[in-house]
Structures are given as structure tokens and as C-alpha cells.
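Below is the structure I would like to discuss, written out as C-alpha cells.
Complex shown without one protein chain; remaining protein chains in place.
In this document, chain identifiers A, B, C, D and E correspond to the written order of the chains, with residue numbering beginning at 1 in each.
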């Protein structure tokens, strides 16, 4: 855990801490020589930096995106704080804790994950049970699952977002299952757990949350399909009809072609998964728009480009 | 209750029963004179009729849509059954039971209505309680509410459909409310009960299910808005913020402009109502497509023009 | 009427005038103490302001959007004019004249309103006459009607814009009625007068033109529908068919679902109202794009995002 | 002028008249030999025909679409009338009057045309005057102009339809010009007269109304553009700015790319022409839907696929 | 190879041949007893059948879709030919040759396949070579590849269609590669061969061409992705970058989300594959529309619902 975060620095402080180098630009001084304008980031936000001659030589070897250990002092310049850098050096990725550098869930991810695990444990269908066990016993994969965001920008765009979103979808499934008779509950829960599993490879989430190349090339729908299809092949006698349904639910969970699903939901469980996935995403978008505007006096948010509307912010009277 | 239904008639039977006259055509016989080709309908379906000279004079005074008491015999002509009509006369609307002539819910509407009523009784907010009481104490309106369909064609298109759909939405609201903290549950339930209330005037559902002129002109969204806005005016000190929210939820429950809502949902409860209304409608569409194909051997329904896809029909293995 | 407007201030002038405080930001001085960066607005535009220590204490209590009486001097800083504020205090809303603070119509609103009134007086249908009288005898409502804009941004976005737009639509109706036989002229005129009446509550237009919360929640179409529907209920024997037509025309005047109408025009008068409303809006958009570019040498406007095209600006040769 | 029309024939009559042969099919008789099933059309509608052995040899040489002189008797077969053909022979196109075979305007086309001519005569701009004179002095072209329909199916789909529609658009222009100051009235009138001139070549309208190959390949917008552009080249000193405006108005009069205009209206006159053209088309669609349903008891038309809605049919109370 | 095809049967012939039973309906005779109305199909078309009492018992056990060996005589009834069935019995699927029952390519599939194989043999990249070898050495799969259609209805909807379409795309790739420098030709060819490989499982094409359940659930894009991804896993050291590109090309070859691709082409080779796949499909649609209208006198096809236009049919002059 870091002890100094970018947003908490104050003028006059001494800095000895790791940041992501999120911008660098070498410039000529009017009187000869060079200086560097820098930007340092962590999960709290960003702060400007400036480095004079003697330091600049070290900066030449750094790339934007590197983790760097910075020593310097904070002062104010043009109404903004900046770190005057005394020394700076690259830090290996495995020396840092990603949670320090990326926004993370408000709630306890281990707790949310254990809720998912409980849903899994209640599955009675033996083939689905076996399938999910194969995923949950894969420690490396589960480690990623707990870190992955659920989106780059739009919703649950933070470390742990995938777990929070998946847990919510499972809770919704669990509830909606009470309303309609004759749903295949085990299928719904299994598909609910796995529907976004491809996101663990769709995104990178070490230094910053972005799409991976595989993510841009295939998308989480197809990546997830492949992960699940591959596991199923290793389970003897996995029923064909169950395989078709489960994989179709992953493929169709975005609901419409234009939202990136290569197939539309064609039976009840697939339709319900799509609706509940969509519902939780939209709820999160509105919830975080409200959070962002917390404490402001306005009744309405600015125009939200993804939802294409303004959001009403006023708390209940 | 009728004792003879169109679909259950068999060749050789004597008919003495009321039907809707759903088609009539007077034709010239080759040898002079006239005869009438008729069609009779009830909630079970339709049967052809034929009437010879002496009867035709009575038919001139009848209009398509009239309830008629028919006496005759069933025989088979060109592979189809028909009633050879001996006598036919108009029956007043109030002598018939609409349930005989229109498709109706499979389940007990009174029971479904009492579930709605229980949700209503659990509302704690005094203004919403008062508002809903005003509706539920209006016997004539509740009578209509219990008869109204939820659609002309697409979903819950039968007597009692509105009650079944409303009850389902309330059950979904009740469940989803457990998943998300800080929702205004009373508001959700009140809006859930009232969201489609305009349908009692949007449709006609005596002889057949069709749009009323008011329904085509205004639509159930605006009719419902007006019904609720009018009641609120009669309740002293109904909080303005509550009024805005509740009425906005009615206006926005179709979710998008192109689906007929003049406003998009702009806060969480409005968004959730839209999703759950939409979910229940789609579930019903798939469920009835499955029913319609029951017993057929095919795995996939025909192309469903509203859903724009085929539906997978196969039961779990 | 104000005597000093933001856009007319010149370096060296003394200011003693009321403005809207449209921005404020308290900042730390490098040498300790604070200062405030401000922005003042009126119907002519905006001017920056700066207030040093002694004044800032007064500013803490002011909100953006307040009317303030400012005493100070104009100077130039960084190529821009600013008011150096000597004193500033809040003014009550009822001490100001909204016309000073909001853009207003080029033409005489009273004159335009009297043209509307003349159209009203020529209505022969007694029920419509009575209905409109009820509106026009409501002084408070007519006062608002004369102030309301016809839009926030796109067209007639100024004080009096609603009157100007309504008058234009009536003139167009009056003309088009000559071309087609058998139109219900009284219905067209009545609907023309009332079609946008909901805008008097859809917008706020005291300090600045914006949507009201009710406006965002319901929109002027539904607000107008309700206003008219409520009045009709108070008129004995208002014919049902006339009620359906008139209210349908209000609901359908945007023509298409995606433009916010919950119903599409379903008879000639409704269709014509939609076209003429749309025509006048678009004419105004082009006219004001031309005004904005007046005196510039270019033949084509910049890309107009609402019309999705460039507009040809060249005057006739 | 024909003396016998298909729709007016009655069982027992002798037929000696010209029709379009709109269908023919040669069939084998069970007992050897052949017979022909035929269909005859004119502007009133169609009637079946049957021709036995001796006549069939003449039919072999006839093509569907030919004008034929038919001698025979009307009888009734399977509840439908048919002509039993005694003799049939081809008639040259120039021996018939197209007005007998195609639906035509209800009103007097010469009168409507003279209204157009009057608008033309009031144009003051000398170049536009000269341009229009060139068209109106072209007898052959004007002859076509008076015959051409304004559409194949949707609106004004009858002989004379182009004149009726053009006249209506001019009347609308004339009226709307009174409402907005500073419009170029001569330009509007000239463009109004010429906007659909390409339709005289887009359609064929001798035997039936259909697209010509040129019409399908280029469309009336481009055909009209070319006709007008060519004429302008022959007028000395036709002002370039006027040429650009007039031709742009023809190209953009459908208003949007998806409605077939290669450009969107980019100045006021172009915008107004588009709206008024569109308005008159839609008015005609509704008017003819009403006509078609005249005398029926229903309040609403069937779903109109072009307008994508039902039309309210009820006359004023 | 069958010796009798449905379309070639003539009245009076004796039939002893296999057909698909494409319709059956058991009916009551007026005088007691039952008879069966049947329909028999093969690749040439269909013919009606009728079976009297003694035969009907055998028909009860048959399902629509069965292959049946029929003995009977052809006669004519109501202007249509029919087989009067003397005996009928089920035939096993493996006794028939699918080519007899399904439309097939005009050209020699073996020849077209060998052209594909030659393209494959020219690939130089060793990993792609190895990958394709794995497919081409799989006899069962190649057998299916040679039978599969390229569509159910729209284009290349016949046995061998997939080979013809694939070969065409390869020829186009080969040509276009000459125009643009620096394309990865091996990648283009490999992706060209494999882009529609999923169609061998998307369709069923034994009795008739239809979607398989897997086809409806996953679609050929995802099925093909999985087939190729699985093979790649078995090839040691297959370069990751090549894997990403090749699989992305399969996923994105429909070009747009609304055409069923879960990703849009993101580099040149992917874009080119999409265009050439699309081009060959459209060329085939127009070509077969022309074939279908061959010999007719008309210049224009009927409205083509998939292309949303009429097609010009006239041959060069």
C-alpha cells in the first residue's frame, strides 16, 4: 500500500513514492539546456511534475506507463501543484500493488466473491457443477477474475468491477427465478457466473484499465465462449443440449446484434440473463453518475453521452 | 357460460348457442334466390355457417360484430365443418358473458388481483396509499381492470392479461428491490400497479380485443398519466417531488422514444420499472410461442415477427 | 431597464449595475489570503470579474445564479476586460426585470400576441371558443405565455419565442387552409394556439433559459395535453369527438415517436399541424444561422449539428 | 371514349369493346384441345375471360399488355363474371385513348394546368421567365406533363396526378410566401413548377402506370435536374447563383438522403419547397385512404404500410 | 442417382422411385374410411400424391421428412399431376444420395475444390500451411465441406455452394492482392479458405437445406472461430500475432455488428476479406435473380426483398 497519493499531496510536502509516469515531454529552456514536464498518476488521480537538467538524463530511458519511484518536493505553479523532481527511477511491475494504481470497488471483493461461490455451490446439476469447479479451482484465473473490471469506462470500470457485477447479476437471477415457474435455475446461475468471464482477458488492468489486443480483436463474448467451450470438452458426457444452451447464453447476453452479440437470445433463460445483465449495468451507470454529482447543488446531471439523457440527482425529500 | 363452443362442434350435432357474427356475405344462387355465407366466433375460435332463403331475410338486419343466437345443424362441406342455420337472431350485449367470447387468462384473475392488492396494502407512504385507495375503491374501474388485456396481439392479449402482467411486474419489483439498496420501494410498487392502468381505456374487450379510438389517439401511457395526475390533484399536500417521480415513471416506462415513451427514464426507479415491464412482456411472448407449438415435433418456432427471431422450443432433456 | 450591459462595458468605466453571478471561484493568493474570480452575465453576454480580499467575504454567501448588484471599475487583463469589484450584494428576484437578463425577440411581443388573439377571436366553434377563452382570461398564464421561449437552444430560444413561433404557425395554418377543402379550420387554429402551451412550464426563463424539472420529467407535449384536458373537463357538453381530435393534435404534433410524440398524426388536421410546426422551427433555425453569420464574408455556415449540414449564407445577387 | 367498362359489365350483356389484355394462360382441356383463361382491364378495373378452341389460335399471337378488341358475352362462373370470347384482335396503341385505360384525376386537368400557367405568368425574374417559357412552349412535353402521374402507387397515382400535385405545391408556396419576409418568390415558384418535371420520363403511363427503365435507372430527381440544366445552358447570361439555387432545389426536394435526394436543402427556399412537396403528398395519401374507405362503417383504416399507421376516418360530427 | 425426378413425371407413367415425403394429411372419406393426401419432393421439385384405404395404414408410421420408396401411377387431377400410390415404405438415410434431393451447384464441385486446394498449396507461411493441412487431411470434414451450402436462401443456397463461394473469394483475394502492396497474402488466403468453414455445421443439408440447432444457437462465425482456434492450439509455436489476426478475420468478416459480426475489421486484410466475401455474395444474388428470370420478356425483376430493389435483367444489346 502506498503512503502518498497524488490527490492528497499538498504544497511544501516532500515526496518519496511510486507513481505511474503518465506523461513526459522534454523541452528546451530559453537559455539553453533542457527540462522535462511530467505527469504522475495513481488510483487517486494525477499531479504534474517538473525536472531540471540533471534529472532529465534519467527520464530519457523511461516510457510513459512505467512505474517510477519519485523523490522531490511539492510546490505550486500557475495555481496548480507540481512535484519538483530530485530523482526518479523505474520500478518493476512486480514490486507494485495494482490496487494502488487503479480505481477499485467500494466494497470488499473477497466478500462479493464468496457470495458468487455460494451461488455456485448451490448448483445441483452435476455437469454444470463440474464445469464451474474447473474454473474455480484454477487459482490464477480466479485471481484475475477478482481483479478484472467490468468495463473500460461505462460501468463498473474499476478493479473488482467484474466480481461486483457478476454477483449482482446472480442475485437478480436468484430473485427473478422465484417469479417464473419452470426456469432452469442451475443453467441460469451457471451462465450468470460465466457470462462475462471473457473480460478477464478483454482488459488489461495493471497500470491502467484498457482493452487488451485480444480484447479488441475478439471481445469478451467470444473469449468467454471459447473458455467455456474448451472446459466443456474435458468433461465426459456433458449433455449436448446443455452445452448448446449454456454457450448460446454467453453469446447472446448482449441481446442485440448492434450491441455486439452474434446471436439474439432464443429461449427464456437466455432472454432473462440478457435483461438482468443489462439492468445491472444501467443501474450502475446511474448510481455512479449520482455519486459523481454528490454534494453538488444541481438537480440534474450533465448530458450523459452513453445513456443519451440527463439523470435526475435529487435525493428523496 | 356457454355450453357449446365453435371449436368443439362436431358433424351431426344440433346447435343452440350464442356466437359473435364475425362475417356475413349475401350471394346469388345460380337458380335465383339468395343464400348467406356466415362465420361465427367465440373464445374458442370460429366456424363457418350457411343460411338458405328463408333465413336470409333475418340476416339483412344483423351487423358483423353482433351477438347472435343460432339454431341449426353441423355438417361437413369441402372438408370443413359448417352450421346450416335454421334460425338466427340478435342478442343484447348485456345478456352475454364477455368471457365466453374472448380468450382469457389460464390462471384465476381474482387470485392474481388479490396479490396486487396485497402489494398495495404494504405500501407505507401515506400519500401513495391514499392515491391507490382512490383507484381500488372505484368499483367500476377495478371491474374493467380485471377484464382488460395487456395487449392486442403481442403479449397477454386476453381477458385478465392486464392483471396477470401487473402482478408479475410487482413480483419482479419486490424481488429486485432486495438486490439494490436505497430504492424507494413504495414508489416502485405504486408505479408498478399504475404503469399500465391506461390500458383499461386503450382497448375494447367486449366482443373482441381491439384498440379503442381513445386508445389509438392517446395511447395507454398518456391515458394512464392523466388518470393518475387527476387523482393526485384531489389529494391534499401530495408532495410535488413524489408527483413528478410517479408520473414520470408512467410516461417513461416504455424506455425509449421509438417505443412510444415521450420521455426516457431519468432515475433508478424509473429505469427499473421499464426493465421489469419489458422483461415480463418478452417472457410472455416466448412462453406463448412455446404454448402455441406445444406437441409439435419441431425444435424451433417459425420466425416471430415481433421478436425478429425464431424461438427454441425444445424442453429440457 | 438596466443602464449598463456586460457587452457594452469599456475599459476605464465605473460599474454600478445588476448582473447574474454566472460563475465564482475562490482562490489562494501566492502570498497568502484569497481572491475570487467571477463572471457576470446579462442578456447582452458576459464579463469577467475579480474581487480581492476584503470583498471575498461577501461572495461566500452568494450562489451562482443569484442576481447581484456590483460596484467596481472595468480594466483590461490578458487582452480581456474585467470588473474589479469593490462591492457586491444579492438582489431579490422581484427587483429585477427578466428581460434585462435573457435574450428576447427582435419583434414586439405584444403585437405578435394580438395577432394570436385575433385568430382566436375568429374561431366560430362555441366549445373551442370557450376553451380558449378560459386560457386567455387567465392573466398569470398569459403573462408566462408572453415570456416563454420556444426552445432552450435550437429555435426561438429567447424571451417571447413561444409567442413568435405560435403566431407564425397560425399564419401558416390560415394560409394552408385556403389550399385544401374541407379542413376543420377552427380545430386547426385552436390546436395551433395550444400546441406548445406546455412550454410555459417546460422551461425556466427568469435568470437563464433552461428546462424545468417538470419539463425534463414530462415534456411540453404531455404538460400541454394535461393543461388542455383539464380545461375541457370544465366545459359542459364539450363534444367527445372534438376532445379526442384536439388532444391528439397536441400529442402528435412532433410527428414521429423518435421526435418525442407518443402518437403519430392520424388525420389531416393533425398532419398539417405537425408539418407547419416543423416548418416554422426549421425556417427559424436557418434564419438565425444566417443572422449569426451576418457580415462575415463566407458563403457557407459551419456545420450545423442539429440540421446536420452547412447552410448557404449568400444573399441574393 | 369507351362505351363499356370492365366494372360495369353485367351477366347477359354482349361485349364489343377494347380492353388491355392483362393476363393470358393457355390450358389443356381434359378431353383434349385447349382453352384460354384471360383477364381484361381498363381504368375501371378487370374482368375474367374465357376463350374456347376456335378462338385460342388468335390468342397465341397476343402479348400481355396489348390492347385488344373483344367480342363476346358476359356470364357468371363460380360467383364471378366472365366474358366468353367470340373474337379477339390486337388494336394499335394510337387507336386508343389512354384515359380509358388508366385511372385519372377527379378534377379537370386543363383547369389545374391553367392555374400553374398563371403562376408562371406572374414570375417577374426575366431569366426564370425565359426558362419556363422554353418548357411551356414545348407542346410535346406539356402534353406529357398533363398525362403524367405523380407516383406509381403512393400518392396522385393517376393520369393528371403530376399536374394536380404541382398545382397544389404552387398554391402552398404562394400562401407560405406571405408568411415569411424576404423569400425569393420567383425562385420558389419556378422550382415549384419544375421540381417533379422529371416524372414525365420516370413513369410510363400508356397502358398502365409503371416505372420506365430510365426512371428506375436515374429517378425523376436527376432526370428533372438534367432537363432544367440543359435548358439553362441555352439561355444567355443566366446568372450562376440563380442556376445553383434552382438546380439545388430540384436535387434536394426530397429533403433527406434516405428519401432519395443526393443533397439536403441548404437554404430557406429549398427547405420550404421540400416541406410543401412532402405535405401535399401526405395530404393526398390520407385523402385517398379516406376515399377508399368511404361508406364503410369503420372509424379507422387498416394499417397503412407507407404511413406506418392507421388513419382516422370518421367525418366531423 | 435417381432415375425419376418429380418434375419430369408425366401422366400415365409408372413410378418406382425414392422421394422425400414432404407433406401428409389423413382425411375422412364422405362415405367412410380414410385417404391420404401426400406430397413428394426431390431436387427437381414436388408432386402431389394420393393414397387410398389399403395404403394409408403404412403412412401412419411415416414422418414428414422421411425418405420413402413409392410405387404407383401418375394421373392428372384438377389440372395437376399426382401419383396414385400403390405402395410406400421408409428408406434409410444412408441408402440415398443427398445430391438427388437437394439443389446442387451448376459447376463441378471437385474441380472448384481443387482450385481451393491449389491456393492452399501455394501458402508459404509454415504455420498457416500446417493449420490448413490439418483441416484438409480430415476426410470427414472435407466431405462435408464439399456438400455444404453457403446459405439457406439468399446466396449459393445449394449443395456445393460453400465450395463455389470459397473458391470465388480466393480468386478475388488473389487478384486484389496484386493491386495493394504489403498485404499478407498467406494470411488472406488462409482466412479466405476458412472464413465460412463454420457453415458445415451451421446448416443441415441431407433432406433439405435448413439451419441446424447449433447453427441457430452459435452461427457459422463463432463455430468457425472455434474450429480454427482449436486446431491452432495443436500446432506448436503458432505465433500469437498470427493467431489473433486470423481469428479476428473470421470473427469480423461480416463487417458490421448488425450483420452478425461481433467485431468490425480492424486491419487491412480483415477489411479486404469482408469486402470480397460481401461482393461475391451480392454478385451471386444478382446472378441467380437473372437466371430465375431467364427467358421472360421483362426488363426488371420483381422487388428483391433482400437487396431491397429491382434488378435490371436485360442482356447487353
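Assume contacts are C-beta pairs under 8 Å (C-beta built on N, C-alpha and C of every residue); 3 or more make two chains touch, one makes a residue touch a chain.
The structure displayed is predicted, hence computed values, not measured ones.
Counting contacts over the entire complex, the absent chain touches A, C, D, E. Among D:184, D:266, D:281 or D:301, only D:266 touches the chain that is left out of the view.
Annotation: of D:221, D:271, D:289 or D:311, D:221 touches the absent chain (contact as defined above). Hidden from this view is one chain, which touches chain D at 213-214, 216-219, 221-222, 225-226, 229, 244-245, 247-248, 251, 257-263, 266. For chain E, the list of residues touching the undisplayed chain reads 168, 171-172, 175-176, 178-180, 184, 239, 241-242, 264, 266-268, 271-272, 275, 278-279, 282-283, 286-287, 307-312, 314, 316-317. Within the complete assembly, residues 27-28, 30, 63, 211, 213, 216-217 of chain A touch the chain that is not shown.
By our rule, only the chains that are shown with their structure count from here on.
Contact with chain A and chain C alike is made by B.
The most distant chain from chain C, with centres taken as the mean of CA atoms, is E.
Different-residue interface: chain D and chain E share under half of the residue numbers found at their contact.
Residues of chain D in contact with at least two other chains: 310, 312, 314.
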